[in-house]
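Of the protein chains in this complex, all but one are displayed in their positions.
So, chain A:
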Amino acid sequence: MNGEGNSGPVFADPITADLMLSVNGDEHPVTVDTRETLLDTLREHLDLIGAKKGCDHGQCGACTVLVDGRRVKSCLTLTVTVDDREITTVEGLAVDGALHPMQAAFVERDAFQCGYCTPGQLCSAVAMVREVADGWPSAVTADVSGPVALDDDEIRERMSGNLCRCGAYVNIVAAIRQVGA
């Protein structure tokens, strides 16, 4: 049997909320179902299709976007929780039509194949380089008290929340090293 308990479906209308979402510098007035994830709001209501749905469970990282500059999984973020935050998606990385250096490095190093995990990898990479520059340690940082060097081990550790099934990891690491060095 599907369903839970014996009481049958509950016939309540969805609860909605009116928000002003700030995405890539643009303000979007939206009415959202309070069950709605940021990922679905971006993709289904704002036609910002860059953030990808790979698992909807926070396990693959394809939905990674930046909220106030920090990487989050938009599939695990309810939209109602980010109405006063600054959201950046992959569409917001390029400035005035010029690729962000990380985007250019991904193309140059062939750091993707199918491209579906790529927006998440890019958002994650951009924020991750900043995290290292700010001295945030990771599980592989030998000395957690000092500055952190962006070496391959650090990149691999910090990028392991973004799965790539095409197996472009070696090239992803090379692209990030090129930009972050």
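Assume contacts are C-beta pairs under 8 Å (C-beta built on N, C-alpha and C of every residue); 3 or more make two chains touch, one makes a residue touch a chain; residues count from 1.
By definition in this document, contacts and distances are computed from a predicted model.
The chain not displayed here is annotated in its UniProt record as "Xanthine dehydrogenase", chosen from "Sugar ABC transporter permease", "FAD-binding oxidoreductase", "Xanthine dehydrogenase" or "Stage 0 sporulation protein KD". Seen across the whole complex, the unshown chain contacts chain A at 1-4, 8-9, 11-14, 33, 35-36, 40, 43-44, 47-57, 59-60, 62, 89-91, 93-94, 99, 103, 106-108, 110, 112-119, 122, 152, 155-157, 159-173.
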